[in-house]
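Missing here is one protein chain; the remaining ones are kept as they sit in the complex.
What follows is subunit A.
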Amino acid sequence: MRVPATTGGVKVRCFLPPWYPIIWEEMIYWQSKFWLYLATYMLSPMLFLLSFGFGVGRRLQMIMPGGMSYLDFLVPGVVALALFNNGVTSVTVRMFYTRLHFQSFEAYRLAPVSNFSICLGYTLAGAMRGLLAGLIVLTMVFLLVPGLKLNWPFFGAMLLASLCFGTFGVLIGLCLRSFDDQALVSEFILVPVTFLSGTLIPVERLPGFLQHVVWFFPLTPAAELLRTTLTGNGFNWRLAAVLGGWCVVLFTLGWLRLKMLDG
């Protein structure tokens, strides 16, 4: 048997960024499961649109501030939900299984890649998944809702929101310790954030104290930013700054959490 050289060391290095393998792995999953993703990402937004938008939507007109059409309100909300749910969940689930179940996450931690790059790779993977879901929903909405006008600021807002949700997914994924934790995260974080962040119901119509509390959820500024851009009111830099702030805070917390795991 010919033995491949084992001690020479690979001297030449390639110029791919250190986080690239995490994205590459994500793309492999996309290739093998694209149709499954497509069906999954379409289902719940379609249910929201059919039940809330085309179903009870006309009756909800009375709760809309400033006489806005409920469908116009709902569309960016549903896109924000797609970005949030798929961006966060894809990273959280991937991290949960690779860290705690299959332990394949250790392969990343044993590679000469910094914790920063690992966090960045997973964040980008989550953001990409969120964006894919968002674009699928957008295509569906484009077919179902006549007169929808897209613009570049809206795509900028989608990008920023998906990055923010990627960082949120990384932080949650790194904090999970058991299967029960995953259920707790779903019940106590994802579900309340989904329904209270101005996606399906205007923030102004929530009970008084909740109107302030929901601004501590990253989905609220994301939904609002998507809405202002889609309705042609320009890119709201204040909301973008809030979302950017969330990105920095969540990414830093995830990075620190990964450092803590070394201990």
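Quick note on the criterion: a contact is a pair of C-beta atoms (placed from the backbone, for glycine too) under 8 Å apart; a residue touches a chain by one contact, two chains touch by 3 or more; residues count from 1.
Note that contacts and distances are computed from a predicted model.
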Considering the UniProt annotation of the chain absent from this complex, which name among "ABC transporter", "N-acetyltransferase domain-containing protein", "Cytochrome b" or "ABC-2 type transport system ATP-binding protein" applies? "ABC-2 type transport system ATP-binding protein"
In the complete assembly, which of A:P18, A:G156 or A:P192 touches the absent chain? A:P18
Decide which residue listed in A:G66, A:P112 or A:P207 touches the omitted chain of the complex. A:P112
Interface with the undisplayed chain - residues on subunit A: 1-10, 12-14, 16, 18, 20-21, 24-25, 28-29, 32, 98, 102-114, 262-263
